[in-house]
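Here the complex is missing one protein chain, while the rest keep their positions.
Right, subunit A next:
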Amino acid sequence: MKPLLISRHTATSCIGTGLDATRAALAEGRSGLRHCDFETITLDTWIGRVPDLEAVVMSPALADYDCRNNRLALLGLMQDGFIDAAIDAVSRYGAKRVAVLLGTSTSGILETELAYRRRDPVSGALPPDFHYRGSHNIFSVAEFVRHAIGAGGPAWVISTACSSSAKVFASASRLLELGLVDAAIVGGVDSLCLTTLYGFNSLELVAPEPCRPFDPARSGISIGEAAAFALLERAPAHPADDAILLSGYGESSDAHHMSSPHPDGLGARMAMEQALARAGLATADIDYINLHGTGTPSNDSAEGAAVRQLFGNATPASSTKGATGHTLGAAGGLEAVFCALALSDGLIPGSPGTRNLDPAIDIAYRQVPQHAPLRHVLSNSLGFGGTNCSLILSRAGGKTS
């Protein structure tokens, strides 16, 4: 594929609101996880909660979209001049030439969960202030962002669990390649809710401690929330040396099981191979892999097997889930932004939470942040239900020094 320019990007998660705080946390190998203090939840688990999200106020014009997920989207859009860059793209290209494609897994379901507690005791009706379209509906976050920036091109939400906001980069690439649009706002927003915390708990997939990806004592995930956005455009003929490009993507399905991955990581391997082929790169060209690395026993061993088969044990790899928690539908977008920061800063993020390496997984796993020259990096997102996506990001002007 012809590489696309990521002309602006931003991330907001429990390790930081905006890029400055995020890159500082990544450089320090700091975790933002804390013991669960969300809502009325009594589970003994750790979460990645975005600070001060409750203080975000929606403008009256967008009040119909008021819910935790869209407040997180708004907080994310306001960082690093992203909303201005998006509005500028709309004015440069024309509203209909700008797409909004976002990933989420639970959208504004929290509002519905809370509304169910306030059902009319006689009729069972939801309270009159419950606004389905602006909160519960899965498309709500893309509709909200579309209105917030005035975009008028194609818009949709991809909801393929944990690969959602990686797959939107692939969708946007197709629309740009075919000339249907000139720019795309992509990314993901997912927020804490009871469904995912109690649901993953019912599957016995949440850890009672901060998650420990690729650790032999790993016992599950820590759930987090995040908003990550990227502005994708066609790359100029001669991009600046420090320009960050999307140079490949691969998408596959496990066709195996609803809630456990293919044991050999076959689907994950297919996604990585496709991404390399589309980028025209060999495995030796990849300088860093941001693993999906959730911290569940089966996910890490399947992904580890896939990476080992393809890359051997030479390519540095790490999981940032111990820093942010698993941000589910936002994870692919969030970790794509981490990869962009890695390329800009020449920094391989570490793996907070991991104390020891699982001796059964033979890959070049990095526990602490490390400065290194980087040119091409790969990010894996492997979804519940078996939907996988790998992205390759590159620095236009060769390796950072």
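Keep this in mind: contacts are C-beta pairs under 8 Å (C-beta built on N, C-alpha and C of every residue); 3 or more make two chains touch, one makes a residue touch a chain; residues count from 1.
Please note the rule applied: contacts and distances are computed from a predicted model.
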| item | value |
| --- | --- |
| Protein that the absent chain corresponds to, by UniProt name, given "Autoinducer 2 import system permease protein LsrD", "3-oxoacyl-ACP synthase", "(R)-2-hydroxyglutaryl-CoA dehydratase activator HgdC" or "Aminomethyltransferase" | "3-oxoacyl-ACP synthase" |
| Contacting the left-out chain in the complete assembly, out of A:T10, A:S31, A:N69 or A:T112 | A:T112 |
| Candidate in contact with the missing chain, chosen from A:L126, A:L357 or A:A372 | A:L126 |
| Among A:L72, A:M270, A:V377 or A:L393, the residue in touch with the chain that has been omitted | A:M270 |
| Residues of subunit A (touch criterion as defined above) contacting the omitted chain | 96, 105, 109, 112-113, 116-117, 119, 124-126, 130-133, 136-139, 142-143, 146, 152-161, 167, 170-171, 174-175, 177-181, 194-195, 198-200, 202-203, 251-259, 266-267, 270, 383-387 |
